[in-house]
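Missing here is one protein chain; the remaining ones are kept as they sit in the complex.
Let's turn to chain A:
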Amino acid sequence: MRRAKPTTIAVWTLVALVGAAGWTVLAVSRGEEVSAAWMVAAALGSYAIAYRFYARFIANKVLKVDKNRATPAERLDNGVDYHPTDRRVLVGHHFAAIAGAGPLVGPVLAAQMGYLPGTIWIIVGVIFAGAVQDMVTLFFSLRRDGKSLGQMARDEIGVVGGAAALIAVFAIMIILLAVLALVVVNALAGSPWGTFSIAMTIPIALLMGFYLRVMRPGRVTEVSLVGVALLLLAIVAGKWVADSSWADAFTLAPSTLVIWLIVYGFVASVLPVWMLLAPRDYLSTFMKIGTITLLALGVLIALPDLKADAVTDFASRGDGPVFAGSLFPFVFITIACGALSGFHSLVSSGTTPKMIQKETQIRVIGYGSMLMESFVAIMALICATVIDPGLYFAMNAPAGFIGTTVESASHAVTGFGYSITPEQLQAAAKAVEEQSILSRTGGAPTFAVGMSDIFSQVIGGKSLKAFWYHFAIMFEALFILTTVDAGTRVGRFMLQDMLGNVCKPFRNVSWKPGLWFASAVVVGAWGYFLWAGVHDPLGGINQLFPLFGIANQLLAAVALAVCTTLLIKSGRLKWAWITAVPLAWDATVTLTASWQKVFSDDPRVGFFSQRDVYSKALDSGKVLPPAKNIDDMHTVVTNSTVDGLLCALFALLIIVVILDAGRVCLKAVRHPATTPLRETAFVESRLVAPAGLIATKEEKAELVAAGVGGEGGSRAEGPEAEPTGASAGGSV
């Protein structure tokens, strides 16, 4: 054993103390305002320890990453999709691909239970489950030429597990798109400023698309600078529109916005990629990275005080207005992205493994990027808890709970145990220049208010508050709309693939009638849930969000089951717990949540008991609040039936995948010879590159010895051999 240097020990002791101090203050403070600095300290301290020790242990001891083994990027290098990419660049790519609206929405909703449960789950969850899932999936996909999760499930578990995984991905896509679209509807309804700014992103993207296609292909930077400038102009211009006679034209009711979104989703997904999707993708990615960086700086500079309670009464009573159900299991499915997100396994298998230089880099790319996303979730939680709790509940409780006037909302909030006057509610709306901020459910507006609070403390003061609010709304809506477009395409592709087995012409994915039909089906499916969510008298977000959470955690269960199976099949039974324990936890949480959603006697939680209550009332011709008429009653009955059935389907899929994986694992333990591993054969690597972001002393010496620059590159074999990786960096 190599002895650690005294300075190393001192540094890590200090990091541990900082983290521990953060946790202690968060845990013992009650009834006083706590600075967000403690939350940041607890998060960063824990991340550092986890990255240095746990992730390293998994990479070196469990997975035994091999720096001498050539990665798919090195072996299959074609200069386009397979190519060894600098690790620092790839961290950026991977992070941009995994972080989206998810980590900004879930923590805001979970803040109804106070800041402590969310903080604990985001930090502990990412360390032991989320980041582990991302890294291990990345590793196994890397050893299989970048195969997707679905393919790995089929190859390594079997046809049944593979099919269940495929259905899970499709179902999740539909629910995800519906929930995200609902977030946008709730943020833009009745807001001419927001609606105008978002509408302007379409012509801006078309312009950029035309420029990149026809005028100067590939010049992303210049056109993106123009795009971002126009985007900022669109936000500023939104205020002018809202104050002008055009305001009415951009003040849209939720049901109108639903129709626009459905039309947009269909048209955008059948247009060529270059027109709308590709330029939008650039815009939303740059906005995302820029805003997240700004937010991190804002939080660190302002270090605001948390106004929410550490743990609210809703955590144990389970009757919260934002979403129903008690802390266990519902906090753990509400916060998916940021702690454990099944969706990431789709990015970790597929795109990223085709670009990694060295196996040793999976720690920084897989584990490190996920820690960054987790920190985004912590910042979202900070945004939701620095605002007044009374305002938080007025914004996040559906109209069925708090009514539609500031007076009724103030009254209802008092009933929740908090206080806010009608005048304060009016002033809060005025500060961000909205007509009303009541029942703006879905997380985005709350996040935007919190972010504008923090930003205006740093720059601009009160005068810029409305601008920052709409900036945040724009930034979330922009990448949600990009996801709506891209997700519809992915759903369509999967559907075309499935239909192709039945009807041959569908196999050709560019066959226009098939393409339009499949697009219409996918848009119709998420459009249905969006429509139902907007018209649900009980509130769309609190009905649909649990479904989204369950679906996402179901996908995580698939990924963790595949990882566990592979660990066992590759003779790592002793270490299988590193994914088996998170799998057990994930399965317990998800199955308990589905069980309660299906069988609970509490009509606020269980879909079917809710259905019973409303259909019995319907039989006797009664109208139960918050429904206002018989039509509303029918809506509740239909929605709760559909949601309940979906929940049951998700639970069934998890059970199928786990049982099938369990069968294969058992077989692998008993008769190892009968369960062959489908790993690509070892090829000696010629690339030399550091593992972490910063090269260590030994790595630097190795780079020099190999005759390549600081970027890493191929070991020169002959005098004229050009080091490929170095030429990318050396040409600067």
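Simple rule for what comes next: a residue touches a chain if its C-beta (ideal position, glycine included) is under 8 Å from a C-beta of that chain, and two chains touch if they have at least 3 such contacts; residues count from 1.
Just so it is clear, contacts and distances are computed from a predicted model.
> When you check the chain that is not on display against UniProt, which of "YbdD/YjiX family protein", "1-deoxy-D-xylulose-5-phosphate synthase", "Dipeptide ABC transporter ATP-binding protein" or "FtsX-like permease family protein" does it turn out to be?
Cross-referencing UniProt, the chain left out corresponds to "YbdD/YjiX family protein".
> Of the residues A:A486, A:A525 or A:L583, which one touches the chain left out of the display?
A:A486
> Among A:A36, A:A99 or A:A466, which residue is in touch with the absent chain?
Spelled out, the listed residue whose C-beta touches the missing chain is A:A99.
> Just name the one of A:T7, A:N78, A:S463 or A:N501 that touches the chain not displayed here.
Considering the complete complex, A:N78 is the one touching the chain left out.
> Go through chain A and note every residue touching the omitted chain.
77-81, 83, 85-86, 88-89, 92-93, 96-102, 148, 176, 180, 212-213, 217-221, 224, 272-274, 277-278, 281-282, 285, 337, 341, 343-344, 346-347, 350-351, 479, 482-483, 486-487, 489-490, 492-493, 509-510, 552, 722, 724, 727-729, 731-732
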